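Left out: one protein chain. Kept in place: all the others.
Here is chain A:
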C-alpha cells in the first residue's frame, strides 16, 4: 500500500503513469506523422511548382501547333434569308458575327447569321436587277463594292456598321453608303456593257478598273468631296484606257491594288498580266506570265494588296508576290504553292487582317491557307456541291459558306495562329515588298496591313553571337585564372582571390549592362586601337615580366615565394592598360588617319557604338566567375598524389599541369564552360543595355544583335495576351529554358561523374 503510494508519488513528480505515457507516445507519433506529411507535402509542392514552369510554358505554346478546325453550327437554305435569286455575287459577315449579308442583283440583304432571318434589304442605287453585268469587291476590311451595268456605268458602294448601346445591349445597324454619290459613274464613254470590274479604296479616293464587252481595259480614278454647306457629294475623276492584252486574250479577272500602282489581269489563256499604273495616262503592260498551273478561276489580293492568290481549274492554289527588281520595275512572281484542292477553285475569301485566305472548290471542299507561313491549315469537304461563296468574319471565329445547292452553312472556326509554322519560324521566308527570301524578325508595327515577320533565326543567331563573343573573352581568363588559383597560388592569396571572384559573380547584371552601355561603349569607340594593343601587349608583357623576374638576383626573388606571380603582375597589368589607352589617340593618328572608327566605315565595316565587342566584354565579365569557380573546384580536387608523383619523377610544375592535372580535370573544365555558356545564353540585361537590339543576321563583332531574352523583355509587356506574337515569345522562353536546362544538366552529370572518378583515384 505504502509502496504503491510512494510509487505513485514518485510517478506524479517525475514520470507520468502508464496511461499518460501511452497518450504521450500517441501524441508524439501523431506529431511525427504530421511532420512527415507536412514536410513531404511542402517539398513535393515546391518541386511541383518548379515543374509547373515547364508545363505552363508548354501549355501556352501548344495552341501554336494546332491546325485550323471548323465545326458546322447551323445550316439553312439561302431562301430563308429573303434572297430569291441564286445569283449571289458576294457574301459578308461582320465583326460581331451577328449579321451576314448577301449581295445579289436585287440588292444588299442583311440577315441574322445564326438563324438566317432577314433583317434589312438595301436595293442597289444604279444598275437595275436585270442589268447588273459585273461586280467587284475591294479588300474585305474596306467593304467597298462596285456594280457595273450594261451601259458602261458603275456605282460604288461601301458597307458600314454603326454601333449603339441602347439599354446596355449592343445593337448593330448596317448601312450602305455611296461615297462617290448615288448617281452611277459613266466609266465607259462608249457605253458598252461591262463584263468585269475591280475596285479599291485608296489613300486619295477610289480606283475602279473595268473590262468592257469588246475587251477594252479601262481604269478610273475617282475622289469625292462633300460640300460642307449643302451636304452634296461632288465627285471628280478621270478614266484612261489601258493597252490591250497581247495576242487577243480575253480578260477574265481584274484586280487593282490599294496604292494604285499595279493592275493585274488574268485572261482565258492561263496568263497573268501586270500593268504598271503608277503614272496616270501612261499606264503600261510590264509583264505577261503563264500561270503554268492551269486556267485562272479565282484571283484575290491578300490584305495590304502586296500579294495575290491565284486559284486555277486544276484546283491549285498559289501566292504571287509583286517583286521589285534592281531597275525598280515590278514583276509578278509565284512564290508559294499550297496543297491543291480536289477540284477547280471557285472562290477565294481573304481574311481581314492576316495573310490568310479561304478557298472553295467545285466539289464542295474548303481549304484554309496562310501565305507568310506557306501553310495549308486544313482541307475539308463541307458540302456536296460546288462552293459558291465564303465569308469569313473579321475576327476569324465564324464563317458562312454558300454552296451550289442553295444552302448556307454557318461554321464555327478555330484558326488562331495560322502565322506560325516551322518554315515561318526557322526558314527563309519571302515577305511582301522584299526582293527575296530572308530571315526577319519584326513582329508588330502600327499599320493594319502589316505582315508580321516572325523568324526566330535572327534572335537565335543573336543569342549565339552574344554568347560566343562572351565565351571568347571569358574562357581563356576563366580557365587560366582557375588553373593558377587552384594549382599555383599560395593559400593565403587564394583566400583573398576567391571571395573577390564570388563578389564578381554576385554583381547585378544590370550594373554590368549599364557600365557597358554608358561607359564602356563610348570608351571603346574613342579608344578602339587600345583594344587591339591590349590584346597583343598584355600577354607579351606578362611573359616579359616573368622572364625579367627570373633574371633578377636570387635575393630579391626569394623574398617573394612562388605562388605570388599574380600579385607581382598587378602593377604591370595596370601600367600596360594605361599605356595602351594613352597611346590610343596617337595610334589613330599614325595608322588610321585620325579615327579608327572612320577607317572601319571607309573599309566597308559597319560599326555600331553598342556592339558585340562591348557585349562580349561585359557578358564575359559576368561569365568568368561561373567558369572560374567550377573549373577551380575541378582542378583543386585533383588528388594531390597524382601531381606529386609527376613532380617526383622530375617533371616541371607546368609539365605536371599539362600532363597530369589538366587531363584529369578536363571534364570538370568542360562542364564549367558549359555552365558559363548556359549563363551567357540566358543573360538579359547586359545585352538589352549594351547592344542596339537590332535583329541582324551576321557575326560582325562591330555590330549589335538582338537575343531571345532581350527580345522577350522588350516585346512581351507590349503584346496582346494570347495573340500569336505573345505565344511566340513564350516559345522563345521555352526554347531558352530547354536549352539552358539541357546544357546545365549535361554539365552537372559530367561533374558528378568526375567526382566519382576522383574518389576512385
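List of remarks:
In this text, a residue touches a chain if its C-beta (ideal position, glycine included) is under 8 Å from a C-beta of that chain, and two chains touch if they have at least 3 such contacts; residues count from 1.
We take it that contacts and distances are computed from a predicted model.
Comparing "3-isopropylmalate dehydratase large subunit", "Nucleoside-binding protein", "Phosphate transport system permease protein PstA" or "MaoC/PaaZ C-terminal domain-containing protein" against the UniProt entry of the hidden chain yields the protein name "Phosphate transport system permease protein PstA".
Contact with the omitted chain, checked across A:443, A:705, A:729 or A:754, is made by A:729. Checked against the full complex, the one of A:365, A:485 or A:643 touching the unshown chain is A:485. Per the touch definition above, the residue from A:36, A:225 or A:324 contacting the chain not shown is A:36. In the complete complex, the residue from A:82, A:107 or A:585 that touches the missing chain is A:585. The missing chain lies against chain A, touching residues 28-29, 31-32, 34-36, 38-40, 42-47, 49-53, 56-57, 60, 476-477, 480-481, 483-485, 488-489, 497, 499-504, 506-511, 513-515, 517-519, 526, 538-539, 541-543, 545-547, 549-550, 565-570, 573-574, 577, 585-586, 588-589, 593-595, 598, 621, 624, 628, 652-655, 657-658, 675, 678-679, 681-685, 688-689, 709, 712-713, 716-717, 721, 729-730, 733, 736-737, 740-741, 744-745, 748-749.
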